[in-house]
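One chain of protein is taken out of this complex; the other chains stay put.
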Amino acid sequence: MAAPTLMAHANGGAIEEPKLSRNFKSDNVTPACAPIMAAINAANLGSVPSYGGDDLTRQLQTKASDVFGREVAIFPVTTGTAANALALSQITPPYGAVYCHQAAHIATDECGAPELFTGGAKIIGFPSPDGKITPGQLASAIAFAEDMGVHHVKPGAVSLSQATEWGTVYELTEVSALAAVARQQGLPMHMDGARFANALVHLGCTAAAATWQSGIDVLSLGATKNGALCAEAVVFFDPARARDFERRRKRAGHLWSKLRFVSAQLLAYFEDGLWLANARHANAMAARLAEGLRSVRGAFLLQSVDANEVFVALPETTVAALENQGFEFYRWPLSAVPAGVAIRLVTSYATPQAQVQEFVTAAQRCN
Amino acid sequence: MAAPTLMAHANGGAIEEPKLSRNFKSDNVTPACAPIMAAINAANLGSVPSYGGDDLTRQLQTKASDVFGREVAIFPVTTGTAANALALSQITPPYGAVYCHQAAHIATDECGAPELFTGGAKIIGFPSPDGKITPGQLASAIAFAEDMGVHHVKPGAVSLSQATEWGTVYELTEVSALAAVARQQGLPMHMDGARFANALVHLGCTAAAATWQSGIDVLSLGATKNGALCAEAVVFFDPARARDFERRRKRAGHLWSKLRFVSAQLLAYFEDGLWLANARHANAMAARLAEGLRSVRGAFLLQSVDANEVFVALPETTVAALENQGFEFYRWPLSAVPAGVAIRLVTSYATPQAQVQEFVTAAQRCN
Amino acid sequence: MAAPTLMAHANGGAIEEPKLSRNFKSDNVTPACAPIMAAINAANLGSVPSYGGDDLTRQLQTKASDVFGREVAIFPVTTGTAANALALSQITPPYGAVYCHQAAHIATDECGAPELFTGGAKIIGFPSPDGKITPGQLASAIAFAEDMGVHHVKPGAVSLSQATEWGTVYELTEVSALAAVARQQGLPMHMDGARFANALVHLGCTAAAATWQSGIDVLSLGATKNGALCAEAVVFFDPARARDFERRRKRAGHLWSKLRFVSAQLLAYFEDGLWLANARHANAMAARLAEGLRSVRGAFLLQSVDANEVFVALPETTVAALENQGFEFYRWPLSAVPAGVAIRLVTSYATPQAQVQEFVTAAQRCN
Partner (left out) sequence: MAAPTLMAHANGGAIEEPKLSRNFKSDNVTPACAPIMAAINAANLGSVPSYGGDDLTRQLQTKASDVFGREVAIFPVTTGTAANALALSQITPPYGAVYCHQAAHIATDECGAPELFTGGAKIIGFPSPDGKITPGQLASAIAFAEDMGVHHVKPGAVSLSQATEWGTVYELTEVSALAAVARQQGLPMHMDGARFANALVHLGCTAAAATWQSGIDVLSLGATKNGALCAEAVVFFDPARARDFERRRKRAGHLWSKLRFVSAQLLAYFEDGLWLANARHANAMAARLAEGLRSVRGAFLLQSVDANEVFVALPETTVAALENQGFEFYRWPLSAVPAGVAIRLVTSYATPQAQVQEFVTAAQRCN
């Protein structure tokens, strides 16, 4: 079990290891991990300049530039919705279109935040079975828009979820191919990286390769699902693109007076590869879950398990039995399930291996 | 010195007493106080339902209802700008006017957040020397709007800052008189309570008397300046008015997945009167500062010191000398200062009495 | 040929009959018809109260109430996009969803106007081959939204295009069935009636039956495509729903100072059944076109021709030959055409029968 190792990072001492739970609902039901909690506590001293004028926020700029292999502009915020919607508002005009997958968080899970922050841009989602969009879909949507001219929203930006909402991960070549279409039209590329670390450890490449070297202009970097208390960030790979972004963050109510407490989390997140260690554990738990479920009669993996989510179809009786035993997960509204009921299982940095084993065993027995 | 007393609340143990500083710039340069930090640490255990489905958030509803003496709907957020702009968006139509003081935070310090969240409402500020607006100003603005009809924005809401931006506090009768004008026109009353606790201890009344019993419909309750790490809340005194507010918070990116960490802060804030103790100390330090400055030659108190802010005019040489000695504060852009330079000094829950004494002594010497 | 009959309405005298053209691109390439032009000229006298305080605008309220068989609130504007976006802004919250067909004008042809005026609502389009949405699609989208809770936009309104973008017309029972689903959820029903008169003459029912008696709450009534110079209107069947709508119109820049000139057009439009006569002619020309095309080899009608639009697939060579002869129409981007090229042909109140005959003959010859 990996979690104890992670706990060894802790210097706060007071943080106990998460209790064994039966919760696979989301990676956002987790506590903050020990090193991050320690960093928050350590930041809580003295009179410190507010609104990001502090040392930790300054250090974060340097640290993030190291992590991404070039000078970046990084803006801490505290929700993924804020990161996404603010990032898009910076790169899309109010009369623009943002192209993404139909199931993208920006399209279905943010209650219209991108529309609010962009001033009314249209989020146009493409369907696909694996959560990834294709260069063909993108090119065709752009061609349609050009044909429609002034009557239609103007192609504004492209947004990829990495990892996707279906737990899959775009290969670097897939990202590059989409970026090539976008570049031809002058469209900036956004990456919703709520689970970026999970994607990164799957790809096994550098953060640079996964982003700007593949054509990404701005990244919503998530940490909350992967061990932070409340830390996300908008990262611009060309700082010139971030002009006035400060004001967008402020007028959205997302500039903290005590910003050091978010910056501290992100510093700890990057420190000693904590973000990768956490994600590696989460991914490993998902892989083990998937592996275990293969031996369950009637189980059918619905997606490739690239990151920390498992979409699986199970017989209705199995699902009900697992629910009765207190396992928590979402029944997932999928239109095309070969048989049984589709459920989503999410693992996290804090999922003990024993919890996975317990679930698999229960599924086998229920069957 | 009161700070040690406050520290006695701490159960986390690890938090040290703030170092003596020379910083009077704002009450937002402070750390989180010990009981609040302890509450955050205590909340960091186990798999917990996200997005406010947790126990702490539930307890907060009850606790806040106790504190305000009636059933309220309370929504934790993490910046005062978010609290204000979201509250106003709930009560003002996009073609509406919000009446407030010219120097109100919503008018000058939020980079257009109220405009963004309301969808374009107009913030109309009235001038006055002490930061308070009057029933006459309000009535006259409403009359003008009615005269203009459809061409002008529609009277939408009234917003009072309590304490005001000038460190003064509306008497309850002043609030009631404004609410009477508003009620006649069907306008809801908002209170920007970024420093509500400071106002409350000055008034010496109940939280109920200071708000809904005086005609307030919705309160932006600040805690960050008064000892929290990141905790503000929107409080509706009639829960029916909060219909769909959840969605407004979500689409502004202000619904935390790990909301328990904000709720925990607010619970600790209310517990054992921590909020009042903190504010009482801050106010006492401001009073002592004002008292000390009276003996400084050429000093001229510009406003009544009702809460934790001191606006004082000092000779330019004195101000420069204090700055040279490392004291930090803002030179304040006031149009009508009798002589010298206007500066603002802010005290907080964490201001040691010695820091005040040091400043007064220095001011006397510089003179 | 009906056009001469229509011309007989003219009392201005100066207006000549439209020249025979080869233009089938849209019904918006037409001039204003004679009676409407005469009404504009007649309105051009004297000092008249501005902003709708005039007699013609007052008369329009009465006239429209007569036409729709109940007291309505009618607001003249001058583009269909304005009518739609303003209507939706009145009935949908900014965090709401508007359900419509994927090809609805509000979804694809208004460059984000509904998003702008509603403050960011999401337009959710359903696919279907004939331009109509179904109660099942609506119910399922609402169920999805409810399942998603605060994370998704809230069901806000339903919008039907009548006639549809594919030239088909909802039967009254189809409208009622959709309204029944909407009513169960408290969702208001909007009708985009850019070609409402065309639908009405197809249905052969009263304007009341086609709208509020079938569950419609607000109608965008088009006249520009059907003989007006610039006249559309938003019609609320319950005037109480129109509260503050005046301000929405004003702040969108759509309240004319010389509003009498739009009201005059709408009065003339309703007078002596001009709107129905115009639409009847347009529909008849489309029917005749469809009939004629049946005899063209390789022609394939793609939609039922219920109103004044014909969607037909023709061999590429035929299409090219027609274009070369100066016939104007749009090649239509349809995903599933059995063979050849899909084109759209639109007829209008001003399409002479000879123009239709000429086209059919040419198509037969090209073949």
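Every chain is named by a letter (A, B and C) in the order it is written, and numbering of its residues begins at 1.
Quick note on the criterion: contacts are C-beta pairs under 8 Å (C-beta built on N, C-alpha and C of every residue); 3 or more make two chains touch, one makes a residue touch a chain.
Remember, it's a predicted structure, so these values are computed and weren't measured experimentally.
Q: Taking the entire complex into account, which one of B:54, B:110, B:246 or B:309 touches the absent chain?
A: B:110
Q: So which of C:32, C:97 or C:284 would be touching the chain we can't see?
A: In the complete complex, the chain left out is touched by residue C:32.
Q: Quickly run down the residues of chain C that touch the omitted chain.
A: 12-16, 18-19, 21, 23, 25-26, 28-32, 37, 40-41, 44-50, 77-79, 81-83, 85-86, 110-113, 115-117, 224-225, 229-230, 247, 250-258, 261, 350
Q: Which parts of chain B face the unshown chain closely enough to count as touching?
A: So the residues of chain B touching the unseen chain are 94-95, 108-112, 115-116, 119-123, 144, 147-148, 150-154, 333.
Q: Since one chain has been left out of the picture, which residues of chain A touch it in the full complex?
A: 51, 93-95, 119-120, 150-151, 153-154, 244, 246-248, 250-251, 255
Just so we're on the same page, only the chains that are shown with their structure count from here on.
Q: Select the chain whose centre, defined as the mean of its C-alpha atoms, is least distant from the mean of all protein C-alpha atoms.
A: Checking distances from each chain centre to the full centroid gives A.
Q: Quick check: how many Å separate the C-alpha centres of chain B and chain C?
A: Chain centres of chain B and chain C, defined by C-alpha means, are spaced 52 Å apart.
Q: Using CA atom averages as chain centres, what separation in Å is found between chain A and chain B?
A: Between these chains, centre-to-centre, one finds 34 Å.
Q: Report the inter-centroid distance (CA atoms only) between chain A and chain C in whole Å.
A: Their C-alpha centroids are separated by 43 Å.
Q: Tell me, which residues of chain C touch at least two other chains?
A: Counting only residues that touch two or more other chains, chain C contributes 94-95, 119-120, 150-151, 153-154.
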